[in-house]
Structures are given as structure tokens and as C-alpha cells.
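Note that this complex is displayed minus one protein chain, with the remaining chains in position.
What follows is chain A.
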Amino acid sequence: MSVDTATVKKVASLARIALDEDQAARLVPELNNILGWIEQLGEVDTSAVQPMTAVIPNHLRLRDDVVTDGGIREAVLANAPQGEHGFFTVPKVIE
């Protein structure tokens, strides 16, 4: 698998990362290198190996259904570039 400039640009735009032509062009071989390594890993037969989800044996912990958080509107909004009347505000997005 390899990527071309168009794919790099598309992935960048989906991730909202601004790239100019030079940067996009430079990323093509870099990403292809990485994809090459991944493909090399794919040569190992792992059909009988369970995917490892943690380096130590561990289980997903669940929480009780109790309200323990919230009521911190000031803190939540503190870093917002713009807010009004307790809301975040953003450039109008409507379809």
C-alpha cells in the first residue's frame, strides 16, 4: 500500500490539518516509508495470536451510575475563544 499527494491532501483535510504543496509533497515519501514498515510487520503470521490490548493483564473498569461531576460551567467555558450566555459560540454552521 502506498499513498500519493492527493491521498495525503485528503487525509490532511479530513483531520483539519493545513498543508501547503511543499509539505504535502514531502509527506508522501515519509508516509510511504511508514506504510512500508507496517507492511513488513504484516509478514509475521499472527493468525493464532490474540490482539494485545494492554501490556499487563487488565480489565475494563466500569463506573456506578452516580452523578459525580458537572456544574462547572465556568471551568468548561474558560478556554473557549468565544462564549455568550453560558454557550460556546462558533461561526454559524447550518445546513
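As a working rule, contacts are C-beta pairs under 8 Å (C-beta built on N, C-alpha and C of every residue); 3 or more make two chains touch, one makes a residue touch a chain; residues count from 1.
Just so it is clear, contacts and distances are computed from a predicted model.
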{"item": "Which of \"Formate dehydrogenase major subunit\", \"Aspartyl/glutamyl-tRNA(Asn/Gln) amidotransferase subunit B\", \"Sulfate ABC transporter permease subunit CysW\" or \"Transglutaminase-like superfamily protein\" matches, in UniProt, the chain that is not displayed", "value": "\"Aspartyl/glutamyl-tRNA(Asn/Gln) amidotransferase subunit B\""}
{"item": "Sole contact to the chain not displayed, among A:1, A:18, A:48 or A:72", "value": "A:72"}
{"item": "On chain A, residues whose C-beta touches the chain left out of the figure", "value": "10, 13-16, 53-54, 58-73, 75-77, 82, 84-95"}
